[in-house]
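Omission of a single protein chain aside, the complex is shown with its protein chains in their original locations.
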Amino acid sequence: MIVILKRDPDKAQLRSLMTWLESKGVSVHTTVGAQQTILGLVGDTSAIDIDLISALDIVEAVRRVQEPYKNANRKFHPQDTVVTVKGVSIGGGRLAVLAGPGAVESREQIVSLSERLKAAGADILWGGAYKSRSSPYSFQGLRAEGVKYLCEAGSLCGLPVAAELADISQAEELKDVDIIIVGARNMRNYELLRFLGGINKPVILKRAVSATYEELLMSAEYIMSAGNPEVILCERGIRTFEPHTSFTFDISAIPVLKQLSHLPVIADPCYAAGSYSLAEPLSEAAAAAGADGLLLVVNADPAHALCDGPLSIKVEGFEKTVKKVRRIEKTRLESD
Amino acid sequence: MIVILKRDPDKAQLRSLMTWLESKGVSVHTTVGAQQTILGLVGDTSAIDIDLISALDIVEAVRRVQEPYKNANRKFHPQDTVVTVKGVSIGGGRLAVLAGPGAVESREQIVSLSERLKAAGADILWGGAYKSRSSPYSFQGLRAEGVKYLCEAGSLCGLPVAAELADISQAEELKDVDIIIVGARNMRNYELLRFLGGINKPVILKRAVSATYEELLMSAEYIMSAGNPEVILCERGIRTFEPHTSFTFDISAIPVLKQLSHLPVIADPCYAAGSYSLAEPLSEAAAAAGADGLLLVVNADPAHALCDGPLSIKVEGFEKTVKKVRRIEKTRLESD
Amino acid sequence: MIVILKRDPDKAQLRSLMTWLESKGVSVHTTVGAQQTILGLVGDTSAIDIDLISALDIVEAVRRVQEPYKNANRKFHPQDTVVTVKGVSIGGGRLAVLAGPGAVESREQIVSLSERLKAAGADILWGGAYKSRSSPYSFQGLRAEGVKYLCEAGSLCGLPVAAELADISQAEELKDVDIIIVGARNMRNYELLRFLGGINKPVILKRAVSATYEELLMSAEYIMSAGNPEVILCERGIRTFEPHTSFTFDISAIPVLKQLSHLPVIADPCYAAGSYSLAEPLSEAAAAAGADGLLLVVNADPAHALCDGPLSIKVEGFEKTVKKVRRIEKTRLESD
Partner (left out) sequence: MIVILKRDPDKAQLRSLMTWLESKGVSVHTTVGAQQTILGLVGDTSAIDIDLISALDIVEAVRRVQEPYKNANRKFHPQDTVVTVKGVSIGGGRLAVLAGPGAVESREQIVSLSERLKAAGADILWGGAYKSRSSPYSFQGLRAEGVKYLCEAGSLCGLPVAAELADISQAEELKDVDIIIVGARNMRNYELLRFLGGINKPVILKRAVSATYEELLMSAEYIMSAGNPEVILCERGIRTFEPHTSFTFDISAIPVLKQLSHLPVIADPCYAAGSYSLAEPLSEAAAAAGADGLLLVVNADPAHALCDGPLSIKVEGFEKTVKKVRRIEKTRLESD
């Protein structure tokens, strides 16, 4: 951490800052220039709250040099983390395919769909139960009943099951779910993150549409520092000025997050683009960029889906997409 | 609502769409062109889920003509809504000033600060108790204890009290608070919004840093359609590419939201800009643009605040700012 | 085009609008609702300036239904455009590789580099001569001299040459260049675009960092409507809030632009990401998403480059990247 002081800083305040910094276990090196004095802080600065220093009268600016996350940082954990659920691995080279409908609509729908998804190559079944709709007048999901059907379907077809926990109060209802999904709008719900740090299940953490890579990693840090090391990062598009797609799928997030962190990184191109017609090229792009998995929205009959119809791939499209990404995965593994 | 059909739409599917639309109580006018056929939907389309139409094979695109919100819409409620709490009004011309510390740190701190804020012209006391920090290693607030001290301070100095409800589970702890604040990161927490629709207190709804005006109004619609009409909208900055400020304070939100809606609109320039030195000019700008209130972060000793120091105004700065905005408010009232 | 009228529009003004619209060759269908009257315009609306209608007192809003570009529109030209220069094709399935240094620094540098690039699989040589630097104190390029060396190098190694035209006044100096590049910051330089509409060379048009897909296509339309049909679109990253990369490489631009337009679409991952370490995964992603070409910044000695060092790939990295993207290209062709 670098602290840039204002000209002619008050001596007593400077001494008090130095003492406080040293009490935090960091050592301080001072560089005096004509315009500015610079303090170089050396040691573990991850626990130093940058605001506490910035607010001082003698300080002009503070710049971080070290990343503020530790548990999620590849520097302290160079090996890829591999998360394994009922024999399915995420991370470590293979591409895991998660597939399912935007909304579970009935027991029949999800049971029949899950069989087809498994046959087409899905590794994990997911489905929407508590839907977050921007309009209170839209279908809000089957909620607890939807989770129940989803778990039954997973059990029948032999796939592990992933579902979103939208609020701590729903935790009991998701007890049979194998992987918990934290939706993008909950990435900064720190009460929820702390809660998930105390459970014994992998968590897929979706990037908020306005979050930087560092903020996503800090949210992972919340879960990890509270005791749960099995976090899977998920890129699902960021909000930009481009109106043609729902969100801008940030493909760079995949290689960058894998450089910065040892955690698995998966991609959610359907919710990012908002259109089934982009799901296939974006899935291939994500696979080529090194993604550890894909989370795809698949529906037997998108035209009559109660939600997410425009962004849902048909089962036939899913089959084709899986074949394509498996071919790219093979190419990727060969060339490394 | 306008539905643009693909060329040569399947006749049976088109008939089925028309029948469904009419069952929803809207009438349909068809315009046939060489390139495209266009359906014009007339009537109350706010309850029609646009996705259900977009996903149809015969549809190329759907464009809304009417706003998707009703309760919050000025078209159906031309008069300004005025929210009144213990004799203090928000909306309807006068500028309400909410002031308090980013974090309640002790009983003494908030009691002594609240007296000074009242003397300087604050109308409502607020304070942070459950802090949402991006790092798990930063100070997380006094939580329930902080709320207790805040309510005591309000009671002692005779000001109504506002505080953030970060999770439904904290509701009981906030029972003595007069106004509930929904933080920006909770603007799309629909479980929380539905819950707040059932309480009998005004709600300050902060715009998420990535939310459009329409999305903010749809979140207000969640609360209002669930039974609580007392929603106060709050602009607190959006995320853009500019790194100098924490967020870009979107001044246009004030006049636009007041055109689109009858709800009061207040401004939070401190968290937007992230710097006390911008709080004063932005407060004046917000007042000049027609804001119904200001939510300001004020601290007796920002340099030693446990959080939000860099963005906190000193009490002396607050006194100066209140004088300035009151002068602008006067100018505004005279010239209308 | 859809025109939404205000309630109770002035009859005379409405008649005048209808007459004017019909004089432009479009027919008008009227839908009268309780809240709103909607005019549906049918016919070729690309030449109608939307602002001329929006400004009328009787009009509430105007929505486009048809795209405002014609020459660049796939609807009117379903076949892929293939641009061919000295035997090298861009578009139509194969991936063209353009490579060269951010700045031509000397005759020796570019001659020696170009031989290595050709050997590694480059199809076209490019190089920076008129550099656009954000600081007036940075190296500004060899300018005319740089173009001369670049053309000599292309001629010696037998590769066509591409270079940026930063201002119309430089056109004579670029007379031997085979492909003209329009930099991102010139995408809205309409004087320049009109000029390029009158020349007989292909133009690579880079997307401005703040331009939508539609705006990029409208800039292509400027060139095409002025007589030059050989436009190659180039995605090079957009400006977002993410600070880790220079720009956010918008991978969706590739499939979307190819859906909307028949023009070839290439990708420039180096300037987008701003880091050589992302160039390889983003190149593979672009190839997988269907790009018709890649424009790569390659330098024999990035550590000592006079500009663009951090984003330049070494020749060894370029060789590896070309092999990888060729493998993906093969996969892509097989699976179609």
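Letters are used for the chains, namely A, B and C, taken in the order the chains are written, and counting of residues starts over at 1 for each.
To be clear about the criterion, a contact is a pair of C-beta atoms (placed from the backbone, for glycine too) under 8 Å apart; a residue touches a chain by one contact, two chains touch by 3 or more.
If you're wondering where the values come from, they're calculated on a predicted model, not measured in any experiment.
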| item | value |
| --- | --- |
| Contacts of the hidden chain among displayed chains | A, B, C |
| Residue touching the undisplayed chain, where the options are B:L39, B:I53 or B:L278 | B:L278 |
| Which residue of C:L142, C:A305 or C:V325 touches the chain not shown here | C:A305 |
| Contact partner of the left-out chain, one of C:P68, C:G128, C:G146 or C:P281 | C:P68 |
| Residue of B:Q36, B:S89, B:S155 or B:T240 touching the missing chain in the full complex | B:T240 |
| Footprint left on chain C by the chain that the document does not show | 46-47, 49, 51-52, 54-57, 68, 130, 132-140, 166-169, 185-186, 188-192, 194, 208-210, 215, 218, 221-222, 225-226, 239, 302-310, 312 |
| Interface with the unshown chain - residue positions in chain A | 2, 4, 27, 29, 31-36, 38, 40, 42-43, 61, 63, 65-66, 75, 239-241, 243 |
| Touch list for chain B against the chain that is not drawn | 210, 212-214, 238, 240-245, 248-252, 254-256, 259, 272-273, 277-278, 281-282, 284-290, 323-324, 327-328, 331-332, 334-335 |
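Note that in this section only the chains that are shown with their structure count from here on.
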| item | value |
| --- | --- |
| Chain nearest the overall C-alpha centroid of the shown protein atoms | A |
| Computed distance of Cα centres, chain B from chain A, in Å | 27 |
| Interchain centroid distance [CA atoms averaged], chain B/chain C, Å | 39 |
| Centre-to-centre distance between chain C and chain A (centres being mean Cα positions), rounded to whole Å | 31 |
| Touching two or more other chains - residue numbers and ranges from chain C | 240-241, 243 |
